[in-house]
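A single protein chain has been omitted; all remaining protein chains appear in their positions.
And then chain A:
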Amino acid sequence: MKTPFPFSAIVGQDEMKQAMVLTAIDPGIGGVLVFGDRGTGKSTAVRALAALLPPIEAVTDCPVNSADPADCPEWAAIIDRSITTRPTPVVDLPLGATEDRVTGALDIERALTRGEKAFEPGLLARANRGYLYIDEVNLLEDHIVDLLLDVAQSGENVVEREGLSIRHPARFVLVGSGNPEEGELRPQLLDRFGLSVEVTSPRDIETRIEVIRRRDAYERTPESFLAEWQPRDAELRARILAARAALPDVRASNVALHDCAALCIALGSDGLRGELTLLRTARALAAFDNAPEVTRDHLRAAAPSALRHRLRRDPLDEAGSTARVTRQLAEILP
């Protein structure tokens, strides 16, 4: 397998990169939704993120990447209980995947050839403790969306079919990408994503040339290109690890809480998930900046991606939510 394009070498798209780094610092923020044109580096960023993330420690044979042998599900026939490090799983959920492949199902091979009732884990099991990536998430079939909503909410995958009764942990960061011109996303699923970012093709020619220059160098001379960029990826990885360690100690003052609430009220976002995500995101950002406390700057930087998809939206409003968030930000958090 070829080494993916380095995360630090992605030109521009700062909001997308920031959102992905923040979910790496605090997976509790929830997923990232990336909406934008084709060929703007959405998939590249997700694959690069996988290579950037620090590896996890997991039981060697465990199908759900459990950290502790005691946490392994009892249905899994585990022989090797030793702990190995493996890359953070980033699992692709392709369009048109069947329910069986997503949740797992009866292992027909073993049932028919050996007469055993065994469970064959699906994509959700593999994605536990990692990322689940759905390209063209807005074209996903509705019944798979329902299933994902349920699992993303409970953090547990329950399979009750064909005489099987299986449950296993499925906690993952959902990363979705898509092109809004091709279809809308259901509000329920939209709400499940912690952050949402909009990417566009770079408008100025120099940036575009730089994109092509780097990509071409990566394809033509991968060794020297990676040698140039991997130290920067390592630096970023170290910063993410430091931020993870610092995260519990980042304070959020009452003023910051007040700002969050005021902003969400002004925007009329549904429910309280907006405030909570905004605060978590700002906190992760503060940790990333090595700041002891959440400041207004952090809130301002986190607000567009944390809130733009939560506004009660007139489906026909074309002004876009980003403009509304920016306007309220200028008013509430001057």
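The rule we apply is simple: a residue touches a chain if its C-beta (ideal position, glycine included) is under 8 Å from a C-beta of that chain, and two chains touch if they have at least 3 such contacts; residues count from 1.
The working rule: contacts and distances are computed from a predicted model.
Asks: For the chain omitted from this view, which of "3-isopropylmalate dehydratase small subunit", "Magnesium chelatase subunit D", "Sugar ABC transporter permease" or "Cytochrome C oxidase subunit II" is its UniProt protein name?
Replies: "Magnesium chelatase subunit D"
Asks: I'm checking contacts with the chain that's been left out. Which of A:Arg208, A:Arg244 or A:Arg296 qualifies?
Replies: If we include the chain that is not displayed, A:Arg208 is the one touching it.
Asks: Using the touch definition up top, pick the residue from A:Asp92, A:Glu156, A:Glu228 or A:Asp297 that touches the left-out chain.
Replies: Selected residue, touching the omitted chain: A:Asp92.
Asks: Taking the entire complex into account, which one of A:Ile108, A:Ala238, A:Ile265 or A:Ala323 touches the absent chain?
Replies: Answering carefully, the residue with contact to the hidden chain is A:Ile108.
Asks: Go through chain A and note every residue touching the omitted chain.
Replies: With respect to the unshown chain, the touching residues of chain A are 1-2, 37-41, 43, 92, 94-101, 106, 108-109, 111-113, 115, 135-136, 138-143, 162, 179-184, 186, 201, 203-205, 208-209, 211-213, 215-216, 219-220, 314-316, 318.
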